[in-house]
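All protein chains of the complex are present and in place, except for one that has been dropped.
Moving on, here comes chain A:
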Amino acid sequence: MFGLLPLSTMMGFKMMVSASPSPRSPEITEKTKKYDRQLRLWGDHGQSRLEKSHVCLINSSATGTEILKSLVLPGVGSFTIVDGYKVTQEDIGINFFLDQDSLGKSRAEYTTKLLLELNTDVNGEAIEEHPEMLLKQNPNFFNHFSVVIGCQLDEKTLVTISQVLWESQVPFVYVNCIGFLGWVRVQVNELAIIESHPDSTIQDLRLDVPFPELIAYMDALTINSREVAQKTPWLVLLFKAIQKFSTPSTGDSMDTTGCHPCHMKSQEKQEFKKYLKQYLCEVGLKDTDEEFDEVVKAANSALSPSMINSNVQALLDDPKSTKPEKTKFWVMCGALREFVANNGQLPVRGVLPDMMADSDRYINLQSVYREKASKDAEDILGRSQQLLKQAGLQGLTIVEEDVKLFCKECQNLRLIRGYPMYEEINSVPVEILQELAQNTEDSDQEMMYYLLLRGLLRFQGDYHTYPGLLDRDVEPDINRFKGTFTKLLNDWNATISAKEDCIHELCRYGACELPSVAAFIGGCAAQEVIKIITKQYVPLDNTFIYNAMQSTSSSFKMTRANS
């Protein structure tokens, strides 16, 4: 008790001597230290979503445990393994979360135990049962999971699980590894991503549609010497050059209704750039000055029209924006739609790139954009709350923080609308067949392998085994598998024929799982699960095929055929 007194006195003393405003040291916990490297990627809010999630893995195969490993390490809330199989000697050889003692024991229980050793923050449970049986006992068993991951599923179970999850709107990640091939499939009903974290963002400068506060700020600045110009951000110089270029001095009969430099074609842009250089010399810069170069260089990317990209336009046109659904995302989209209808533009992002300039001039310019962004966000907040009231969605609250993030990211919004795997399995892969029929080259080997993996699911359904399990089966199974695959192609009315070599290769694999292929696919699939849970970065939409033989891969989207 006594110890507290001097300590608090010391703290009080420290507060007095440190400069104001006294910076509050943030809380550094063991947890933030442990997760530091990933918090830099998805932030505390992403981490908190991950820690609240509960994922389910069906079948803890080598690939399955690799996926869970990359979820347990970063701190997923909890996991459930559903697996009715006993551990075999071959399992132990490829699965790092099994050891010699596990032979003959429940695979669900053993892998759960060893996976839990990875992270004491994570909870895990094992259910030693096959998924079909679980569903018979409780059709709603999978409904409460954040994401369900499925591996080693036969065609029938895959169709059942996919349908159950689609109907209960639980995201599903399907993986399949065989030999040097891997298949990842993401099934989400609808997933809205606000923080897509694009590698590069188009600058939101509004040079072609300056807002009144920006015009007022620019007009108040005078650049009358080299010294001043050197301290001024390039954006100001570019803005002023455009202004002068578009409003020629009296007597000059230049066409003022002409194109704004942001909308010019490249040849006209060259004309403007010539003018820009002339302007820079007029305000006192020398063409040997660093600042001179910076303006000219920056103009290349800055001179682009302010517009709404097709992803965002599609969201604004979506019926769910017109009559918002009961989610924050769609209500904010509805508000954004109204905002755009009124202003013709998206809200200002309020983010500027760094520019050579002195601190004051840069910070002041930045404030102009930031204040406008803040004002626009307030507008969206008002509209969002209005929409909530109108639609009687009182249970939902949208706060300033939500809207600020939404507005800052509104250029980068992404929406994924899924296609259920059970439909995919029961329909003709029209686009893939067309693509392969047009391409006689080996350019899309992965698409051919996709079809063959479908064929393999069918083979397993027909024969209840996989081709090539035993050495002596390889030759006869090549013919059996070819038969199955040819029949499948006929059912699809396909004009392509089965590739003999690829069929042989799949039979050679004999349904083997290679540790390094399982680890590759496991890492990929785990990250897809994390993207779905954190609602950050953009999930796979929707099929990925990995070919480890050639170290290549391909992504494509399976869709409902237009018929």
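Following the convention adopted for this analysis, contacts are C-beta pairs under 8 Å (C-beta built on N, C-alpha and C of every residue); 3 or more make two chains touch, one makes a residue touch a chain; residues count from 1.
FYI, contacts and distances are computed from a predicted model.
Q: What protein name does the UniProt record of the undisplayed chain give, "quinol--cytochrome-c reductase", "DEKNAAC103935", "Histone acetyltransferase ESA1" or "NEDD8-activating enzyme E1 catalytic subunit"?
A: Record says "NEDD8-activating enzyme E1 catalytic subunit".
Q: With the full complex in mind, choose from A:Phe96, A:Tyr275 or A:Trp492 the residue touching the hidden chain.
A: Of the listed residues, the one touching the omitted chain is A:Phe96.
Q: Touch as defined at the start, partner being the missing chain; which of A:Tyr419, A:Phe481 or A:Phe544 qualifies?
A: Answer from the full complex: A:Phe544 touches the omitted chain.
Q: Touching the absent chain: which residues on chain A qualify?
A: Chain A touches the missing chain through residues 18-19, 21, 23, 25-26, 28, 30, 33-41, 59, 61, 66, 69-70, 73-75, 83-96, 99-100, 107, 117-120, 152-154, 179-180, 184, 196-199, 231, 354-360, 362-363, 366-367, 460, 464-466, 468-472, 474, 500-502, 504-505, 508-520, 522-524, 526-528, 530, 537-541, 544, 546, 548-553, 555.
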